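This is the structure I want to talk about, given as structure tokens.
Complex shown without one protein chain; remaining protein chains in place.
Showing subunit A:
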């Protein structure tokens, strides 16, 4: 049987056409594909649901797309141990774990588990549950060249060996193919409520501080800031029915807002249409990211916001937003942009520790065959 088939016109990554597509169904097949790919010196990009395939820089070279569409399904759900082992191509949104949940918000329709790990995406509830790196407890990967390696395991508490799961989280497919992930789970809460308040941008800092000052243990603190006009703050609390009622009442008082069980339409969705940035800042400096004349949305409770960068003004806006984030002590990364914008801006901005990162890449992928050029510093 052929390990890969000829690519079609649809098989492009960031505008770069591939020559072949492989869709292995398990780790062993994936290893066989990657052994053969290395022998033929093929440049590889991994594709999950394709929902973030336009993120990062286009690959410098591309021969083979390894598609995870057949690499799906739950390998093990140990409910009593609150863990799940799932194959990388499994759609995140479709995971049915009964009264338990993998507390990662699907932020893009069609996103897979593997793509969520590789791009390290997180949604509103990262405040309450942590991000991919906090929930991932074990990982199986196929290295460029086809060697299968595993790190971590199936227990939550485990410090044996290096935590390669963290290294692969957010690595944009540059270190190898993720085939299976083990996660810790959380019970699905019995009840939830949101308290929503709209206020001028200048008041948001005080409102965020007011939320922090209360004992409400929010699962999410989100803001939606249009390019002009007032900002909407929405705080999510989860738990027992009585506890949620109590805390929502506390928040209504603290914010002068309204409690509801309806999520606002913008909840957990990126605000951009053409070009999008991710801006980070320490909590107290989140208000400094507002009022730059662009639409922003995201997790004000953890200091991670997403910006809609107008394509026509992109280079100037990217510079302005990035400068604001860096002044605040954070970073500004362009996640996606049309080709002409990519040519004009530095997608990643300054990256501390870049030399070490290059050495990590050289060790894991000495031939620079995995997603070459997609990641920081041209990695």
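We adopt the following convention: a contact is a pair of C-beta atoms (placed from the backbone, for glycine too) under 8 Å apart; a residue touches a chain by one contact, two chains touch by 3 or more; residues count from 1.
Methods note: contacts and distances are computed from a predicted model.
Per its UniProt entry, the chain excluded from the display bears the name "Glycolate oxidase", taken from "Pyruvate/ketoisovalerate oxidoreductase, catalytic domain", "Glycolate oxidase", "proton-translocating NAD(P)(+) transhydrogenase" or "ABC transporter permease".
The chain omitted from view is touched by exactly one of A:42, A:178, A:219 or A:341, namely A:42. Touch with the chain omitted from the figure is made, among A:130, A:264 or A:310, by A:130.
Only one residue from A:166, A:292 or A:320 touches the chain missing from this view: A:166. Contact between subunit A and the absent chain runs through residues 2-6, 19-20, 36-37, 40-43, 60-61, 63-64, 78-83, 99, 120, 130-131, 133-134, 141, 143, 147-151, 153-164, 166-167, 169-171, 175, 186-188, 190, 209, 212, 215-217, 239-240, 242-243, 245-247, 278, 280-285, 302-304, 325, 328-331, 333, 348-349, 351-357, 359-360, 362-364, 366-368, 372, 375-377.
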